[in-house]
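Okay, here's the structure, questions in a sec.
The excerpt is restricted to a subset of chains, each kept in its original location.
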Amino acid sequence: MREDDPAEGLTHTTETGDVQMVDVGDKPDSKRRAVAVGELHLESATITAIRADEVAKGDVLSTARVGAIQAVKHTWETIPMCHQIPITNIDTTFELCEDCIELTVAVETTGKTGCEMEAIEGVTTGLNVVWDMVKALEKDDDGQYPATRVTNVRIERKEKQRM
Amino acid sequence: MREDDPAEGLTHTTETGDVQMVDVGDKPDSKRRAVAVGELHLESATITAIRADEVAKGDVLSTARVGAIQAVKHTWETIPMCHQIPITNIDTTFELCEDCIELTVAVETTGKTGCEMEAIEGVTTGLNVVWDMVKALEKDDDGQYPATRVTNVRIERKEKQRM
């Protein structure tokens, strides 16, 4: 399961410390899956509004899903040292609690390197899109965002299966 | 200071709930500044490694700075309802604590709409780039990331100044 030698330390730098991509030319193709999760804290009135909208049309979450999926596919250009890998599947799931939205993004690929950065990019971007959609509801009288924050973005599970 | 009418509710949807960009055609040009902050929690051994690298070459943080700056400039395509605005300045500052890195991104623009989404995108992407650079150090024996997480991403301050 272990992909990189712990002794390697910083795998994206050479011996002399220069930033580099990891050479994946000799790695076998594996089926890989990574699941990332994160939360966006919002005013509870905003959650109520999204919930109502979701029932009626779902536009806020639909737009966020599209943003998350596009972010997953663009990870190779957003994260400088990432390789471009063939994404075979992306699942996005939103859970609404009283004052937060939890977004889970599961990414699958068949390739030579993992897809956890893709899943993380999907989560942070998807949550940022929700934030963008509800800006007017979150701002206080001074135009500030006292409650809004993206938090607890983590990898829930990373799996690899030799083919 | 207030840019949107709180009564507007979800400014990115029409009356019938369809997702739309905000019309900024009649807004005056203003000097605007937004400062976002966030943290990446890491194993303290990773922080030590980055610190040592930083002194010696700074590559991890340099790469993350470039990633953050590019993310700020690309916000109009990452966040579907954002307008493309002329970014005049971007400042990125890293603070290292014992088991976390704090990234502050300040964005300035002269235009018709705010730049807080740009600042947030800079923070989440910059922290994700750091994560990508230290993956080998953060993974446990099972290839999982027990400690790593992006957290507490917030807008510290948003300002607008009529010209």
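The first chain written gets the first letter, and so on, giving A and B; residue counts start at 1 in each chain.
Operating definition for what follows: a residue touches a chain if its C-beta (ideal position, glycine included) is under 8 Å from a C-beta of that chain, and two chains touch if they have at least 3 such contacts.
Just so it is clear, the structure is predicted and the values come from calculations on it, not from any experiment.
Student: All chains share one sequence here; work out the copy total for the full complex from the 2 shown.
Tutor: Every protein chain is the same sequence, and there are 6 of them overall.
As a convention for this text, only the chains that are shown with their structure count from here on.
Student: Find the geometric centre of each of chain A and chain B from their Cα atoms only, then give the gap between the two centres in Å, rounded to an integer.
Tutor: Each chain reduced to its C-alpha mean, chain A and chain B end up 14 Å apart.
Student: Please give the residue numbers of chain B that touch chain A in the complex, ascending.
Tutor: Going by the criterion above, the answer is residues 1-6, 8-13, 17-19, 38, 49, 53, 56-57, 59-60, 62-63, 66-67, 70-71, 74, 78-82, 116-117, 120-121, 124-125, 128-129, 131-137, 139, 141-145, 148-155, 157-158, 160.
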